[in-house]
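Below is one structure. I have some questions about it.
Just one protein chain is left out here, and the rest sit where they should.
Our next item is subunit A:
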Amino acid sequence: MALKIVKGSIDRMFDKNLQDLVRGIRNHKEDEAKYISTCIDEIKQELKQDNIAVKANAVCKLTYLQMLGYDVSWAAFNIVEVMSSSKFTYKRIGYLAASQCFHESTDVIMLTTNQIRKDLSSPNQYDTGVALTGLSCFVTPDLARDLANDIMTLMSHTKPYIRKKAVLIMYKVFLKYPESLRPAFPRLKEKLEDPDPGVQSAAVNVICELARRNPKNYLSLAPLFFKLMTSSTNNWVLIKIIKLFGALTPLEPRLGKKLIEPLTNLIHSTSAMSLLYECVNTVIAGQYWFSVGSKELCVQKLRILIEDSDQNLKYLGLLAMSKILKTHPKSVQSHKDLILQCLDDKDESIRLRALDLLYGMVSKKNLMEIVKKLMLHVDKAEGTTYRDELLTKIIDICSQSNYQYITNFEWYISILVELTRLEGTRHGHLIASQMLDVAIRVKAIRVFAVAQMATLLDNAHLLTGNMQRNGICEVLYAAAWICGEFSEHLENPMQTLEAMLRPKVATLPGHIQAVYVQNAAKLFATILKSQEGNTDSTAAQDTSQLMIDRLPLFVQSANLEVQERASCILQLVKYIQKLQQKDVEVAEEVNALFAGELNPVAPKAQKKVPVPEGLDLDAWINEPPSESESEDEQPKAIFAKEEPKHSRPRHTEVDEKELARRREARKQEQANNPFYIKASPSSQKVYQDAPGVEHIPVVQIDLSVPLKVPGLPMSDQYVKLEEERRQKERAEKKKKEKKKRKEKRSGRGKKHDSGPESEEDITPAHQVDIVTEEMPEVKENHSSKFSNIFFLHLLFWVCDDKKSSKHKKKKQKKEKEEKEKKKKKKHHHHHHHSDGGGEESVQNGTVEEEEPLPVSLSHRLINPQVVYDIQGNLQDGSQVVVSVIFENKCDSFLKSMEFNVLDSLNSKLQRPEGSGPHDGLTVPFQLPPGVSNEARFVFTVQSIVMPQKLKGTLTFIVKVDSSTHEKLDFKLHFTCTSYLITTPCYSDAFAKLLESGDLKGSSVRLEGVNMPFHHLLARICFHHHFSIVERIDSCASMYSRSIQGHHVCLLVKTSGQTVSIDAKCDEPTLLGNVLDEIKQTFSQC
């Protein structure tokens, strides 16, 4: 015996203890698994020994191995052995091992009941403690049932150390053995007033957790908790109590009224963020908005959280904000700036939270602005995941509730087109489906959409150039379909057809090729129709030949769909060609192939189709299933007793009024639902309602929106346009309102709130609509007619104050001609002007004495402002349209205006046929005081490499008492910049361009430029119509293209205050002038 003990202890000397094991594992990094398996073998040997110390050591090591992921369930019995040791050291290890390794399915647990009971009643509080702790981890329903009484007794133990643990573990017992709750509850409630704060807090904890599961049983405790809440200073307890009340208030609304005061007190006073957050959250969740100022308080506190530099607080602030947003979007919307700031945060999870918030924050008013901001983020986002997230968010935001917030679909299409520039996105199909959806449902946008899609098709190589960004080529699917389906709107269908039949198309995925082929046929039909009317019949035959030449490539396609369509269409075209050779007119019939408009169908449309006579939808097609199956279903009825349906009788209860109301509501609903097709028939209108753009005289358009049609759209411009448009609308509205007010003033002096513009005030420029016959804002369509558009803003006003010329639209350049002596004329005068800045209404000083108006106005027309902005388009390199806004700033009537420009060799004003080269053009409107209107004039330009100035005169008659003839001189400055069009360029295309060697270089240095690099770039983009190709740190490459197709490439570098621009262009003169203009821009600032 003695020998055995000695042997045991000698063995022990060589045993590994836990530290040795850990060290060993760390030393055997290469063959860890092997080392551990030898260790486990050793442990198995140790467990076989009688010495409890050895066993405990082995179990301790096993617990460690278990954490590393090794299976130790085979040692469960040994763990129980160690647990039942009388020595605390081993017992502690045994219980630890059990709590780590046991779970409900461990069968030896049932052997432990008596041992645990014994330990619970041990005189040593640490034995009891260790047993309770262990039990909390592995308690099973059986253990809970058998030990519930023992634990309940411990709740009244003399030592708070035990009471506290017993109270807490009762929660686990209740979960496993719910019957124990009823007998234990009185004692638990007693513990809420235990002298020991730890026990008290444990009781609060348990009751709070219970109440979260089943609040209504705990309502009776509310007064007690209320007392605790107002007296306790322990934040841990307070948080739990507040949480508990959060669960109770939905059942007892009166509680909310009582709670709001202590809650707001806590919000004001606490310095603990966790408590503050809990209170705010409870106020939000409980909807305690009846209390005045509670909402403001919450939002204000959350703002502080979001502004905090601690990422965690920022995150939680945004999280809580999004909860308020659900019920009170208005109060969150006012913090838009803050949320937008969070998009710049370096923490992605915060950015994503902010994005979520933005989704709910958009309104008609701010959509463009928010999306613009998001687009900026898309450009600079690192990592495709986040960028893709941004992309989907942009689309989600714009398309939510049936495009409810979009007022200008041209803008949206432009955004979609810009998104196609994203490299490596997976969401090409998403963009594509949006394009299709918008083009189909917003009729008025089709002209614009088709033009954009044609450009996309034309530049398809940019999208598909890199196989890695394959996802984006889905967009071509939409582009091809839109161009085919709405081909009657195409400006240059031949070019598009050419683009669709390029050999490169064969590298696209099959389903896209199929759409290409099918829509090439549609295009072909349209072209045929336009060509057949012509005298020259060869054109039509050429088109057929093009099809016959190109289609065989697709006939060879491996894709079944492509092959089938292509061979079908090829044969058809061959047949058509045969007919053409015989001079048979075929266009009508070919078009019939694709006649008929595709309309979206409401999901519920099927219900409207009457059931044909004799068809019984309820009849069984096959024999009803066998009896046994129906029996299986019967038991369900026990749980969900269906009420007998008697919808018929219910109808009779509805009175007429109710019916009328419902009908009205339904109509309203239908009107707003683009999926709902109204009765008006419009199926065969394909050819008729293409707006006849041609016969709209150029000068007669009175546009509320200044026209600009860039080559590829820059969505930013729309933002500005939109602002202008809204301002005009607002001005008009105000005018109307003023009138109304005048009328009403005699009445009762009702208040008209002409304050901040409300959501409803913003009328959309386009509407999502599929039915209405009238196209919203047809005017918009004309814009595409004009290739290059100048902006010229002629402002007339009576002026002796130079400050009044401070209208600034960033894009505008000013030119002033000082012309007149100063008259000491003062005038009380408000200038409303409709240009972009818009926020300032200039006031020309206040009057001291009114003098009568002098008869002649000529003296008073000082400082005419010529303001213009040039946007070009690639489609016609020699034509520009100048859009002039005439604004009458004086208070006399102006009429018989004539606009004339002294032509130069290079630039000529286009005059109607038959008129001489010096004749002026009549402005087709008169201007009452304070009114502005717009007219446009077409110029032909030959060379665009040099800037030039054209002198012009405007003659008009001023009508005061008698009419006088007046003249106004101005200059039109055609800068070289104005011939540039913002054209996006991909970096690989850009590189190729530079490599080609056709471009000539030049460079310029700008000194003392004191602005951040991205501002600088933005300025170049903005003023000089460049787009950024790539930006790396303080270096960026930029690209632009002239209306005559010159490429202009810039490499902008900055170091300190010096900016160097290396530029290349295929036209050195143009380049030199553009650089001079850029230099000028920066010298002004």
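Quick notes on this one:
In this text, a contact is a pair of C-beta atoms (placed from the backbone, for glycine too) under 8 Å apart; a residue touches a chain by one contact, two chains touch by 3 or more; residues count from 1.
Definition applied: contacts and distances are computed from a predicted model.
Here one chain is missing from view; checked against "High-affinity iron permease", "Dynactin subunit 6", "Nucleoporin SEH1" or "AP complex subunit sigma", UniProt names that protein "AP complex subunit sigma". Among the residues A:T113, A:T133, A:Q287 or A:Q495, only A:T133 touches the chain that is left out of the figure.
Considering A:V299, A:L316 or A:L358, the position touching the chain not shown turns out to be A:L316 (whole complex).
Shown as candidates are A:I239, A:I569, A:V586 or A:V1048; the residue that touches the absent chain is A:I239. On the side of subunit A, the interface with the absent chain consists of residues 5, 8-9, 12, 18-19, 22, 51, 53, 60, 63-64, 67-69, 71, 73, 87-89, 92-93, 96, 99-100, 103-105, 124, 126, 129-130, 132-133, 136-138, 161, 164-165, 168-169, 171-172, 198, 201-202, 205-206, 209, 212, 234-236, 239, 243, 246, 273-274, 277-278, 281, 311-312, 314-316, 346-350, using the contact rule stated above.
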